[in-house]
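Subset of chains shown; positions unchanged.
Naming follows writing order (A, B and C), and every chain is counted from residue 1.
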Amino acid sequence: ETLRFAVGPFQPTPGDTRKAYEPFFAYLAKTLGVDYELVVTTDWAGIATALATGQADVAWMGPWGYVLANREGDAQAIATVKYDGKPTYHAIVVGRPDLQIANWPEDARGLSISFADVGSTSGWLIPTWWFKTKGIDPRTFFKYRDGASHPANEIAVANGQVDLATDYDRNLKAMQERGLLKPDQVRVIWTSEPLPNDPLVVRKGFDPSRVEALRKAVVAIDEEEAKAVMPPHYTGWVPAAHADYKLIEDAGVAVGKLKPRAPE
Amino acid sequence: MSGGVVVRGLSKAYDGRAALRNASLTAPRGSFVALLGPSGAGKTTLLRCLARLADPDGGEAFVDGRPMHALSGRALKEARARIGFVFQDFNLVRRRSALENALGGVLASTPLWRVALGRPRPDDARSAMAALDRVGLGDRADARADELSGGQRQRVAIARALVQDTAVLLADEPVASLDPDSAAGVLSLLKDLTRERGLTVLCSLHQHHLARAYADEIVVLAAPEGDL
Amino acid sequence: MPSDLRRALGRLLAAMIAVAVLALMWQVAEVDLARLWQGLPRLAAWGARAWPPDFEDGVTLLRRAGETLAMATLGTLLGALVAAPLCLLAARTTAPGVLVYAPARALLNVLRGVDSFVFALLFVAAVGLGPFAGLLGIAMHSAGSIAKLWSETIEQAAPGPVEAATLTGASRLKIALHALLPDVAPGLASTALYILEFNVRASTVLGVVGAGGLGQELKNAVDLLDSPRVFAIILIILVMVTAIDAFSAFARRRLA
């Protein structure tokens, strides 16, 4: 009896991600009394495919990756992670500290910007969506590129390779705490409305009693326990369902990457 | 038309330039016929048409009773297997030994795995060695084809055709690169085979005295144009 | 004469079209040689930041290198096994006819046209995440590359020995083994080992299925502008590339 876990690119390298996230999955498996295997991938596509075809059971995903996996393979969110006690976070745009931008985003026209890869919630979906609501197509408004990872985006701004880049607040904080970025190297220029944190996701057709056991096990993790088994700042989980990610789904529909759901 | 080689009005042009024009000849079963003619007369072309390595433009070519000009597919493959051929430029597999090249003559009957592993049937190996011995190359059996002298290569090509043991042998200047003794040895060997086994030999030659000495009949091919 | 003139005009036209297309591409690619010239000192300065290489995480890198090598070797081997029969069908000189040749070449184009990470994702559906899916992806894609290069090597082989073998009435496969293989073996070894080397260097495929790999480490290090680490990884790749190149030279000499 083995549970197959998967986790995506949360840290700069898959090795870092494994180091940071494996204790949590080990704890989970122990609590449920099962063996486990853990796969760390570099994007969501592999995980979503595995969930949809019954090749992975449980995954810790980004919100947008989850919504895609839900659409394409009927994966279901069962809990949302808490970061510093809150189940929400923010997408941000950071810029070089010396940029003079009084009127955002108008003053940034023509600057270079680096988006993260299109599977990223905060690095691609949310900023693309927000610009769209302002009537802006970032591909023409900026000198645009995409496909970089979040840490790469921060580093690129800090080194002056690009003027602006997308990221999310948790990553910026984590990088600053680990000394990868000095506090004055980048400046936050824009912050999104609160977004739901990463969900824990189970595959289609996963035994419902198992789902309940899983949900109970993660919700039961208190702050003390979290310090021991989860990456820094993660403080536990709250129960969740697909409806909690409607905001993300709507953004995906708005930017044209998802078809509107047929009314049921 | 049983056995032997019959050619009637065979023609072949390359890019509109005649290489062989209206050639006819008959080599009855068990005979040794020599094909003479100046360089460029079409001797090689004629022999290639007989084995359907080239497609004649017109005329008929029968080998061992089969209409080579009209065959295709499976029938052509079978008919070809009954023709031994000594190429003017030998066409040896240069990275294989003399023995392996000679064994090429029995490729059709050798099981695939033996070909793949380079393990010939002991009988075949013996007959290939015997053929090399007959052309005086017994001591060079293990030498790679590209380590052999010109005349040695030509003799390997002859050995390969002997090993194939066919009813008809088409030989394109098989002694051009050989010294007089070797040449005499090879031609009398072929001559003997026409007597002993009823082999039909059609053999292009340059040296008239060899043709006169060994051939039952001599056919002279004139160049289709004023080519020297 | 008029046909000569026509040919000359045709050549002129072809040359003009070629020049025009290249000029257009030049535009699209925003070629700017002056800028390159001026920028070279900056390039050197930037490149110098990679010194000294950072082997702090060397053990991890070596493990990744081992994984990469394992997957690339098996993937290439599997690809070569698939390619062996395919290349005979896809070479003009050995194909039984255009009715086989054309579909065989189309199949090879498909195998190459689909990237190995796309194949790998498909195989995730069958075998789950992990190196096995990556290996299968590599194998499919490599089969297309190997068979294409092999078929074109075969087309260049000396026709004489094959002709001689054909006259024995043997099967195509036996002819290929006896008369063709020795002639083309060094070329086949050369390209198969080139594809192996390519797979060792390939970056994307293994990360997608969670199989790690050195290419992924390189991509990460580059993304993070960690030049000393990039340098270290490149040195490890270089060692592998040099080893494969040396093995290739050895194999070619043995087969020559």
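Here, contacts are C-beta pairs under 8 Å (C-beta built on N, C-alpha and C of every residue); 3 or more make two chains touch, one makes a residue touch a chain.
All values derive from a computational prediction rather than experimental measurement.
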| item | value |
| --- | --- |
| Overall composition (this structure file), stated as a label formula | A x1, B x2, C x2 |
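Simple rule for what comes next: only the chains that are shown with their structure count from here on.
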| item | value |
| --- | --- |
| Contact-graph distance - origin subunit A, target subunit B | 2 |
| Chain occupying the most central position, where position means C-alpha average | C |
| Subunit A-subunit B separation of Cα centroids, rounded to whole Å | 76 |
| Between subunit C and subunit B, distance of the C-alpha-averaged centres to the nearest whole Å | 43 |
| Whole-Å gap between the CA centroids of subunit A and subunit C | 35 |
| Footprint of subunit C on subunit A - complex, ascending | 4, 6, 12-15, 39-43, 45-47, 49-50, 52-53, 55-56, 148-149, 151-152, 155-156, 159, 161 |
| Subunit A-touching residues of subunit C, taken from the complex the two chains share | 60, 120-121, 124-130, 207-210, 212, 216-217, 220, 223-225 |
| Sites on subunit B touched by subunit C in the complex | 51, 53, 77-78, 80-85, 87, 89-96, 104-108, 110, 112, 115-116, 160, 164 |
